[in-house]
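Shown here: the complex without one of its protein chains, the others still in place.
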Amino acid sequence: MNDMSAAKMNEPLKPADFATDQEVRWCPGCGDYAILKCMQRTLPDLGVTRENTVFVSGIGCSSRFPYYMNTYGFHTIHGRAPAIATGLKLANNDLDVWVVTGDGDGLSIGGNHLMHALRRNVDLKILLFNNKIYGLTKGQYSPTSDVGTRSPSTPDGSLDPSLDPISFALGANAPFVARTVDTAQKHMPIVFTRAHQFKGTAFVEILQNCIVYNDDVWAKVTDKASAPDHQLHLEHGKPMLFGKDNEKGIRFNPATFSLEVVTLGNGVDLEHIQVHDETSLPLAQMVARLGHKEGEPVAMGVIYAAPRGETYTEAVLGRVASAKGRRSLQDIMKAGETWVVE
Amino acid sequence: MNDMSAAKMNEPLKPADFATDQEVRWCPGCGDYAILKCMQRTLPDLGVTRENTVFVSGIGCSSRFPYYMNTYGFHTIHGRAPAIATGLKLANNDLDVWVVTGDGDGLSIGGNHLMHALRRNVDLKILLFNNKIYGLTKGQYSPTSDVGTRSPSTPDGSLDPSLDPISFALGANAPFVARTVDTAQKHMPIVFTRAHQFKGTAFVEILQNCIVYNDDVWAKVTDKASAPDHQLHLEHGKPMLFGKDNEKGIRFNPATFSLEVVTLGNGVDLEHIQVHDETSLPLAQMVARLGHKEGEPVAMGVIYAAPRGETYTEAVLGRVASAKGRRSLQDIMKAGETWVVE
Amino acid sequence: MSAEIQHLESAVVRFAGDSGDGMQLTGGRFTATTALSGNDLATFPDFPAEIRAPVGTTFGVSAFQINFGAKAIMTVGDRPDVLVAMNPAALKTNLGDLRSGGVLVVDTGTFNPRNLQKAGYDADPIEAGTLKDYQLIEIDISKLTLEAVKDFGLGNKEALRCKNMWTLGLMLWMFSRKREPVTNWLQKKFSKAPTLADANIAALNAGHAFGETAELSATLKRYQIDAVKSEPGLYRTVTGSQAISWGIVAGAELAGLNVMFGSYPITPASPVLHTLSGMKELGVVTFQAEDEIAAVCAALGASYGGALGVTSSSGPGIALKGEAIGLAISTELPLVIINSQRGGPSTGLPTKTEQSDLYQAIYGRNGDAPLPVVATSSPGDCFDAAIEACRLAVKYMTPVMLLTDGFIANAAEPWKIPDLSTYAPFKVQFVTEPGEAGFNPFKRDEKTLARNWAIPGTPGCEHRIGGIEKSFATGHISYDPANHQKMTDTRANKIAGIANDIPAQTIDQGEATGDLLVVGWGSTYGPISEAVRCALAEGLKVSHAHIRYLNPFPANLGDLMKGFKQIMVPEMNHGQLKTVLRDTYLVDAKPFTKVSGQPFKIVEILDGIRAMLGA
Partner (left out) sequence: MSAEIQHLESAVVRFAGDSGDGMQLTGGRFTATTALSGNDLATFPDFPAEIRAPVGTTFGVSAFQINFGAKAIMTVGDRPDVLVAMNPAALKTNLGDLRSGGVLVVDTGTFNPRNLQKAGYDADPIEAGTLKDYQLIEIDISKLTLEAVKDFGLGNKEALRCKNMWTLGLMLWMFSRKREPVTNWLQKKFSKAPTLADANIAALNAGHAFGETAELSATLKRYQIDAVKSEPGLYRTVTGSQAISWGIVAGAELAGLNVMFGSYPITPASPVLHTLSGMKELGVVTFQAEDEIAAVCAALGASYGGALGVTSSSGPGIALKGEAIGLAISTELPLVIINSQRGGPSTGLPTKTEQSDLYQAIYGRNGDAPLPVVATSSPGDCFDAAIEACRLAVKYMTPVMLLTDGFIANAAEPWKIPDLSTYAPFKVQFVTEPGEAGFNPFKRDEKTLARNWAIPGTPGCEHRIGGIEKSFATGHISYDPANHQKMTDTRANKIAGIANDIPAQTIDQGEATGDLLVVGWGSTYGPISEAVRCALAEGLKVSHAHIRYLNPFPANLGDLMKGFKQIMVPEMNHGQLKTVLRDTYLVDAKPFTKVSGQPFKIVEILDGIRAMLGA
């Protein structure tokens, strides 16, 4: 491995360079494979090195991800990846730290750590694989499961209203929020790249199919036929159009104070269509919830991106750096009231 | 005590009936006193009984609250009150369960439980005393502390962006969200009453002054002189006006896609002023953040209230009730493949 | 004509194949049929940590072992007599266990270069002749299955899925079992897809017929294992997870309370959540919490409200519950905490078994925080152990730790269905009147030292509790030094006093005195039992005591141990019960440990006994 890396020093890295020799242990057909491949394809284009890239994960099928990335990796404990990654950044802010988590890992047991990593703006790149189910523990419902989900722990269907990861992240004061889907091999790299380039915490929800325990939960959004009507591809500064021929759009209705789906024509012009402004939090909050109602598309891409200047880690470490060396420990111990015994 | 309760059986309860004989142990001048008094005044008007009322709290100055209420009370452990209260409701849904928590208890260690209690719609009445500081542990900064807060753990000022409790609650899918302040002896009962009457989880942020460790952090909002310019009292269906003579208002600006402060007159009419609709989530999300910018008032009252029909506990217990008695344990054990040994 | 039938006392069969081969299902059906034939039995499902590992890999192998006999079966058997290997990876990972001379059935249809390579074989072991120590039976099960179901119009993949039924058919023939129970089950399972039912039945029959085929009878032997003599009664098979769930419900009924079960999924504890989630008809409320802390807190909140709060997890989750369990101890509320132990530390080996959470159960909290610890020793035993945990929790107003493990949780055994009307109730009497001096939640029962329990909703008994130290006299918060001493002592005495309210420790096998006492707890019951039986047969002066109550110990345990020259403590950990015994009794208890994620083999313990006795 040493020789290999030495030899390749000056060659650009290839996707294969980011793959480990460990056998991938997901179910055949699992959406996680596509995400893995995509990440392995995207990293070389980002010009990053293996040694400065770290994947930190919790526990779950999704959290197996680090084992398959030939970078540094830490498969931690359930729900705690954001906290561990925060410490890692505070030890070495030069590292590119990706957090991989699931809807259970990140929003059930780990909701609090995720929330605080988001609001602190720790400069982590957080990927939440949302399959709306606990895969690894064999299919119990999760906080993102639709009401009525039948699972081993809810044989008659689940009753608790679910959580929307994007709304949650925005409520938690996250500065960058995006969404993509495991089937979108072209879209994922764009979102990963934007997340990577963003200065600050980036949160990406990846809609992911669990073929074994929650197959087709995203089918409407991902099926070739229905996708155009169910995916809204956001672009900053562009009107929010969707549909096979971009014949539909999103309009803000001041009367209902909400976004609504309209079809172009019959008096509805392009100028009525809401233009995406990824720096607007109120807009992001509305866009986030598109798809909750029948007929609405699910927003894909960068929903919100509002850089905040210095990241938390920069600020903390900056303070330490500027104070460093001012006094030695010996100085500190000797400061204050002392006396000499002779 | 027994005799007393027997005697008073048919008399309406008075505030004093809700006070215990325990000495109140907050610092003199602490905002918690006012909240306590207010609760003791409000409960009799709600027509509740002491025995069916329970206060569950975590740990913190605020969480001492139950000791002073002559109802049932459980002073639990740090951050876990919403989880304990959820179990309590699942054991006995007839109880009125109030959760008392602080910005540290509820949003730092307990953020996840709070979030899930909100999104599940457990029919708890959750009061978060926000003094933007950890009182009980002697003044460290909290997740709601303003950036730059000097505290024993941040001698040079805090660096992490803070969390807004109301935005958090809305992001967590809470069905009822309101705000009030410890100095508002008339406003608090109204909000408590609305929370109590709401069918589902109600979340109330109470701005509270910690006279010892964060004195005057809400001074602008609470000072007699500046209050009119810094408090926006929301009423459903009414335009959002504020200022000493209601001379200012809030308007939605479609160009910036945000709420802005305007002064009436000079072409700005009442009809331009945004009318409060407490059932609108997008509006609530915008209103929640008023006050973040200089010149904006902080919204007080019911920011969001969208009843969802059955609460989580009703739904769960309803299912159990309708299934109950269908089979006995003995039946269940005998079901399936059995054989007889003679 | 069928082969001659040989009578056996017992046999151990292991089915091993790819995760997708349906080995757990095959094993389960073989078990059900075997149980119906009246054999005693024990099973051990051993599945991979992956949900569905890639086909053909060694880490994707799933196995199911059953030991069944005409005599009492105490363990799943040290080594299989028969191994069915559905692919090279299954052969690779399981062959080492097959007893020499054992029957080895392989599906040669899967022994292609790709699969061999995936399994890590350089050469085909069948051709290489490395299997000559076994009675090798080579069958192209894949091909024969495809043929058997070809008329049903299934796709190749679907058709191949019937392989397990073909194999089951052959095994049912080999052990002279009836096919009807399986056929009935298949018809019920596939009631909405009759073609699949028919195809599977056809495969089953084909496998069976294959056994019957005369030309093979030379290699293929046929066995008969008679019914075991059991107590008369109605029987079924249960897994530990089922029995513990039912025991909790029974315990709550005996206490007159509803169960509020708060849990968070985790291997191998989840099946209890699943079982109880389906028991709404008994008033069981289940709550899948956001994490283990919320789960235990909700259970505690429910107990505070007058239900029986129960929570369940395995090691890492129990670690998270520690702080809240302390609150239960401090507020003296009933609570049952089920720990399905698995391999540790940390995430460890989630699907493997271990007994390494005993330290955590007894000592794993801040402060002086004692609680009763009860252990289950077999799937069926879970029922009574769970009832005991409930009884102690409500009678003593205390959290109780109920220890089981991954092995017990998943293993199945025949079980005489108990008659619930024969259990003595221990109905909770809530306090409903404040009494003369007003209600004091910490007034205690003089005998049990349990505190007064009044629940919200009771007029006149309004009171406040919490985790801060409380006055012994009034129940209010107290920082008084002498009071803290008194409360600490009282909490300890309350738990210690339980020693007088539990059955005396018995000797399971062997004399009341002797050279060696083997002291066990939990799922090592089977192998210790068998090992001691063998040792006794060898004339060694050895006895076996199996402890259900690990804290406090039965009052007579110390005396009982004094009757032996040596004490040996087999445990699937690094010596945890040993610590408690040595501390409590200052007895030279010698650890005998195994921490491999696998149950003890009988022979391992037997060798340990022999070594200690110099035999």
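Letters A, B and C name the chains as they come in the text, with residue numbers starting at 1 for each one.
We adopt the following convention: a residue touches a chain if its C-beta (ideal position, glycine included) is under 8 Å from a C-beta of that chain, and two chains touch if they have at least 3 such contacts.
This structure is a prediction, so every number in the text was calculated from the model and none was measured.
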From the touch rule at the top of the page, work out which displayed chains the omitted chain touches. A, B, C
Touch assignment to the omitted chain, from B:52, B:70, B:108 or B:121, lands on B:108
Of A:73, A:200 or A:249, which residue touches the hidden chain? A:73
Taking the entire complex into account, which one of C:25, C:136 or C:319 touches the absent chain? C:319
Could you tell which one of A:43, A:88 or A:107 touches the chain left off the display? A:88
Residues of subunit A in contact with the chain that isn't shown? 1-2, 5-6, 20, 22, 49-52, 54, 56, 59, 66-67, 69-77, 80, 83-92, 94-95, 112-113, 115-116, 316-317, 319-320, 323-330, 332-334, 336-342
Sites on subunit C contacted by the missing partner chain, in the whole complex: 48-49, 59, 314-316, 318-320, 322-323, 326-327, 329-331, 343-352, 354, 356-357, 359-360, 362-370, 466-469, 479, 481-482, 484-485, 488-489, 491-492, 573-574, 576, 578-579, 582-583, 586, 588, 594-598
Touching residues (missing chain, whole complex) on subunit B: 23-28, 59, 61, 77-79, 108-109, 111, 134-138, 140-141, 143, 152-156, 212
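To be clear about the criterion, only the chains that are shown with their structure count from here on.
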Give the chain pair, either B-C or A-C, that is connected by more C-beta contacts. B-C
If you average the Cα atoms of subunit A and of subunit B to get two centres, how far apart are those centres in Å? 30
CA centroids of subunit A and subunit C: separation to the nearest Å works out as 39
Using Cα averages as centroids, what's the distance between subunit B and subunit C in whole Å? 44
Check each residue of subunit B and list the ones that touch at least two other chains. 112, 115-116, 316, 319
Where subunit C touches two or more other chains, by residue: 280, 290-291
